Structures are given as C-alpha cells and as structure tokens.
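All protein chains of the complex are present and in place, except for one that has been dropped.
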Amino acid sequence: MSALKQLVDNEVIRAYATYTTIVLLKMMLLSLITSYYRMTRKAFANPEDTALQSGGGDIKKYMRIDQDVERVRRCHLNDIENIIPFVGIGLVYALSNPDLYTALLHYRIFAGSRILHTISYLYALPQPSRALTFFVGFLVNASMGYATLRSVSYF
Amino acid sequence: MSALKQLVDNEVIRAYATYTTIVLLKMMLLSLITSYYRMTRKAFANPEDTALQSGGGDIKKYMRIDQDVERVRRCHLNDIENIIPFVGIGLVYALSNPDLYTALLHYRIFAGSRILHTISYLYALPQPSRALTFFVGFLVNASMGYATLRSVSYF
Partner (left out) sequence: MSALKQLVDNEVIRAYATYTTIVLLKMMLLSLITSYYRMTRKAFANPEDTALQSGGGDIKKYMRIDQDVERVRRCHLNDIENIIPFVGIGLVYALSNPDLYTALLHYRIFAGSRILHTISYLYALPQPSRALTFFVGFLVNASMGYATLRSVSYF
C-alpha cells in the first residue's frame, strides 16, 4: 500500500482534513458577506468598484466606511488570526500521532468555537460570549501546540 | 522506499508543492511593493520608520495614509483571505488522492486567477475584472473543499 493511501486511511489525518476544510469554508463565507454588505450599504473601498452604483456620477459618495461592513471585516480578520494557527499546528499535531479520541476532541471544539465566534460577532451578542468563544479556540491551539512540542520536537 | 520519498514522488503532492510555492511567493511580492510605495510616497505607519526621511525634523508629515499604499495593502489582504484556504484545503485535497488531471486543473486555475487578481487590483482595471478573478479562485477552493469532504470526511 502506498504512503499516500496509508495517510488517507489514517483516521486522525482524515479528521484533520475534515475540520480544516470546515473552518476554512466557514471563513470563506465571510468574504461573501463582506461583498453583500458593501453592495447593499453602498460602501466601497476602491473607486472602480462604485461604477455600477454611481453611473459615472459622484464616486466619493460611495467611497465610505460602513459599520456593518467593518464588523464583518473584523470578524474575518479574527478568523485569520486564529485559523492560521489551527491549520499549521493542527497538521503537525496530526503528524505527531495523537490518540484519535483526543485529536477529534481538539478539532471538534475548535470548529464549534469558531462557528459560535462568528455568530457572536455578526449578531453583536453581549460580551463575554464572543470573548469566551475566542478563548476556547485559542486554548485548543495552545494545547495542540504543547502536545506537538512534547512529542515530536527537534530543535 | 521511505514514506517521505513516496510522497515526494507522488505527482499530486508535487503539483501542490509547486502551485502553493508560486502563489505564496507571489503574495510575498506584495510586501516588497508596499515597502516601495511607502518609501517613494513617503507615507509611513510608524514614527521610527520616518527617521531617514525627516532627518530628525517633522515626523508627522510622513505619518500619513497614501492611496497607492492602501491599494497594495487591500490587495495583499485579499490574497491572505484566499490563499490561506488554498494552502489548507489544497493540501488535504491532495491527501484525499484525487485524479492527477483534476487536481492540476484546480491548482493551475487558482494560481492563474490570483495572478490576474493582483494585476486587476494594482492597475485598478474596470470591474468586473477583479470580481471575476476573485470568484474563480473562490470557486476552486470551494470545489476542492467539497471534493475533500466527500472523499475523506471523518467527523
């Protein structure tokens, strides 16, 4: 059996593939939501984007900052800041041959925490709901990082 | 033959390595372009960066926002938002043992769309040129994500 086949058959690798795909697709949704708000709120960042709205008229009117757009953008940036560590550390953690149950627990909690984080952010739920979802995801990454350094580190 | 050798010999893994490197090197170019514009436009974000320009004189003059700098920065951020999913999903998609031809098609179209996106952004080409290049790359990531979840998902 080839090495690649063996990797694909490994449950931890498959769980990593699954949850990485889920959180990245979720993150990609925020690009669409930003575009949607930019068009409905008529708030653009580039002069060339306003052509459809301004019809050759006043461009400046549509080059503005909208609070709904900015909220989605902040949510997106927070995703980036937390999902990059998940993709990177989650992979090397999977390669470190962890217990399947423990790995699944990490991946599931992270994915859940980021979905709830997005909901808390976009609906502006009262704090500390968003802060809590952030810290849960943060701790999952820290825990996987610690486990990886303990088991496979080579300096 | 070792597992690593087998992975390196796999064409899909090599294609992933190639196109991931290309899009990331392209993204890195934007850091240099930002630096170039900051210096030629004399528009800096940090007081300590202005020393060479201000010669100990008025710092505030050089702490400003320049539209050319901001355009490159928006382009860079859009790259980040789309290349992270490509790096993560593209990898697990490669591990899911796809058909070589299909995988190459995904990787090539993504790389092409991001190069065209950068050109559309930096030269401010009329819309919908930039929007189209964005959506093509977006669909490639979505398609690889769907294929991965279909073939190797483990929840």
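Lettered A and B in written order, each chain numbered from 1.
Note that a residue touches a chain if its C-beta (ideal position, glycine included) is under 8 Å from a C-beta of that chain, and two chains touch if they have at least 3 such contacts.
Remember, predicted model here, so these are calculated numbers, not experimental data.
Participant: Could you tell which one of A:59, A:80, A:105 or A:136 touches the chain left off the display?
Facilitator: Among A:59, A:80, A:105 or A:136, only A:80 touches the chain that is not shown.
Participant: Of B:20, B:96, B:118 or B:141, which one is in contact with the hidden chain?
Facilitator: Once the missing chain is taken into account, the touching residue is B:20.
Participant: Could you pull out which residues of subunit A are in touch with the chain that's been left out?
Facilitator: 3-4, 6-7, 10, 12-13, 71, 74, 80-82, 84-85, 87-89, 91-92, 95-97, 124-127, 130, 134, 138, 141-142, 145, 148-149, 152-155
Participant: Residue by residue, what part of subunit B touches the chain that was omitted?
Facilitator: So the residues of subunit B touching the missing chain come out as 2-8, 11, 13-18, 20-22, 24-25, 27-28, 31, 45-49, 51-52, 76, 80, 83-84, 87, 91.
As a working rule, only the chains that are shown with their structure count from here on.
Participant: When the C-alpha atoms of subunit A and subunit B are each averaged to a single point, how far apart are the two points in Å?
Facilitator: Here the centre of subunit B sits 16 Å away from the centre of subunit A.
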